[in-house]
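Only one structure is covered here, and it is reproduced in the block below.
Here the complex is missing one protein chain, while the rest keep their positions.
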């Protein structure tokens, strides 16, 4: 056990699974970084350094750079997975999904069903999401809602270094296609993370705190923000349960419903665009299955229905923050 | 006024707008159909004949076939729209979005915002959606939920020939990118449709019937199915309001909320996959903004969280039908 | 690459099976027994047969919407294929895939594909598996002339070359993508495109099994030996419309009748094989009869077979969850 960053935690999970299973391969743009050049070969380890160190340990047969051809190399992950490898491929920013989505949602996601249960497609797509990086409209989206919409995909949004390691381990061991969302603002966040491998099962939410008055369900980086809000609420005498679903697909509906049945109130915090989002999804499930327990209107704290702006002041106003959550809780309790 | 099919209604709207404005051009795979061959040049008019007849009237400068290169020609629509044309481009089946989504959601949808309000992108993407055609997993999806998630896109899902003509006319006149969803099972549906051009404004729902006990919001082809369900409910003494939002983005939230305030109950019918769907979206908006009016749990009638199966018996079980809606209404009223 | 007598008969059987399968599906579709979007491979048999003759189960192929021929040539069970096309529970994909999604991974058949250009990226992955695991296998992506314009296909050319994968890209150029002529829609040429990505390429008459077989042998050999990807430009014709229901008004009058007369790969095979003294008419007559019986049987069985049980609607989405 030692302090590790979110970046290190992910790197360690991948390295450990590569040691454990020689069929785990890693590829993506500059996942080594330096191929074909005269300088360092492990120069980048991915654009923000998450895969750095894998090339020296595992060599170029297992850590591959790619041309900028997402359809080809993400599709190659699906084809490799269906034929016996367990690839971990990187779609650098999830914003780039638009050039390769077919290989994800029509191919990898549907093989098993279309082929009558006879295919297995154990692949992980690592991808970065989220605003707050001053990266503007095409490098800041959340988009896990879109992947959650698609049957056949598992969608993971880890909220801390500990979570990231355990969920990545599970993602690599899982026999279905997994989309693993890394929040780029969190790479330097640190916490205690066990050195040994461990897997966190999918579809099991965790409660970061338990309270009586309101249930706050938050996704990814928003879990930390929700906990900050809960601290403030506590000062005002309001006690909150905070639920981190960990995976939006499968979603741990039971835990969410139990919590709402205990508290009678629900606030969902999601940095996506609001329409057809995970926030709306969770809200609607509760409105359908825990209606009787509800004592007030469900509240959603999301980004507005706009692209992500560049100017830091606007971007800061774009993302949910503790104050907005506190306000929403107050409306839910009014 | 005369009986026209859904197909004819769309064709007529496009032809009339092409007469009205010489900057309206049409393109897509086989939108003429026959280019480069020795036979008929207007051979197909699109895979299901919607654009047939446009080539003879408007000529090859305004009705263009394309190679099978959706990124290039859908992107070309965005580039043409930003420079002064008003293209109506066809993405044959919405299932093919995965090979060209970037040009839609990162380019066309975001120009205006990213460029500080200085771009106008008046384009229409016509696309087919929906199950029931025995076309299996990759030719049967709904997917309008994914487009509804994206700020900057307007999303239209017409529920009848009359609606289709008026909404297509508006789509072509609109200055924003519009995704126009045509249900392929409805092309031969007929009703009275005015001969003269008329535009139906976006974001204004229509009520196909008004009742006291429950509000049923249904999307596209589901509006007809919901009306069938309402007929049956009437026999059981339950009177329903049926709301056709017409456009899922913008969504006429006010009308939906008013109806729920009147009836106290909501059932949403949407043939999408359930997660992060338009059904969940509408449900969540009501749970947030009309909570006090609700007398029972919100119900969603959607497809299951599976790809679309091929076998007709399975496909029929996949799509929402009147019986499922009736059941849902009974749960909502229990 | 000299084929044995048995191999020749087997190859002829593949072509005859494809032909009869497709002609019969055409009939049954017209009669309303078969639902859905069905794209037939009649006329193109020599391509699938000539190429797949070189392959075993360790070799992988990815097909297109027009997949029946590739499936048969790669060894998929014909009975289960027909059941699948009828949407039956006993079908190769349990009735859940249908014509456009027939697959049998155990045979190295990674699926027909409803997405034009869907296969080439997948096949790069299958080739990487073979290369990494040193199976000696190759991976082959079939695409149409129309599919050769899809970005996913073009990207795959580059990836296959850059990663030096044992891939063959087979462009089956039947002159049309739906109703659009490839003489118009394909700028440049398939051969020059291959060169653009540094790949060797070969052009071949796709009606001639022997020509296809020989050309395929060379590129497959190169791939197996670690020499990287190649492209085959196979020129051929389809005897039916783009899909069942297509009136084909975009084709010149009499084109199909002429093609059936002059460009029938089964007739051409028979002529060549007998003239070269490799087989006798009786060999092929025997196959014809056996195949006719087989197709009759599988259609009869498919007609009577039952659909998948309703609970299958929600199974097979995930391995677990």
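The letters A, B and C name the chains in turn, as written, and every chain counts its residues from 1.
The definition used in the following text is that a contact is a pair of C-beta atoms (placed from the backbone, for glycine too) under 8 Å apart; a residue touches a chain by one contact, two chains touch by 3 or more.
All values reported here derive from a predicted model rather than from experimental measurement.
Peer 1: Identify the visible chains that the left-out chain touches across the whole complex.
Peer 2: The undisplayed chain, in the complete complex, is in contact with A, B, C.
Peer 1: Tell me which of C:43, C:91, C:119 or C:151 is the one touching the absent chain.
Peer 2: Within the whole complex, the residue contacting the unshown chain is C:151.
Peer 1: Of the residues B:9, B:26, B:82 or B:240, which one touches the chain left out of the display?
Peer 2: B:82
Peer 1: Could you tell me which of C:56, C:189 or C:271 touches the chain that is not displayed?
Peer 2: Per the contact definition at the top, the residue touching the missing chain is C:189.
Peer 1: List the residues of chain B that touch the chain left out of this view.
Peer 2: 25, 61-62, 64, 66-67, 69, 71-85, 87, 102-103, 106-107, 111-120, 151-152, 154, 174-176, 202-203, 250
Peer 1: Against the chain that's been left off, what residues of chain A make contact? List them.
Peer 2: 29-30, 33-41, 43-44, 47, 65-72, 95-96, 98-99, 133-139, 304-307, 309-314, 317-318
Peer 1: Name, in rising order, the residues on chain C that touch the hidden chain in the full complex.
Peer 2: Against the missing chain, chain C presents residues 149-155, 157-158, 161-162, 184-189, 192-199.
The working rule: only the chains that are shown with their structure count from here on.
Peer 1: From the C-alpha centre of chain B to that of chain C, how far is it in Å?
Peer 2: 35
Peer 1: Where in chain B do residues touch two or more of the other chains?
Peer 2: 71, 95-96, 98-99, 136-138, 304-307, 309
Peer 1: When you check chain C against every other chain, which residues touch at least two of them?
Peer 2: 93, 95-97, 101, 113-115, 151-152, 317
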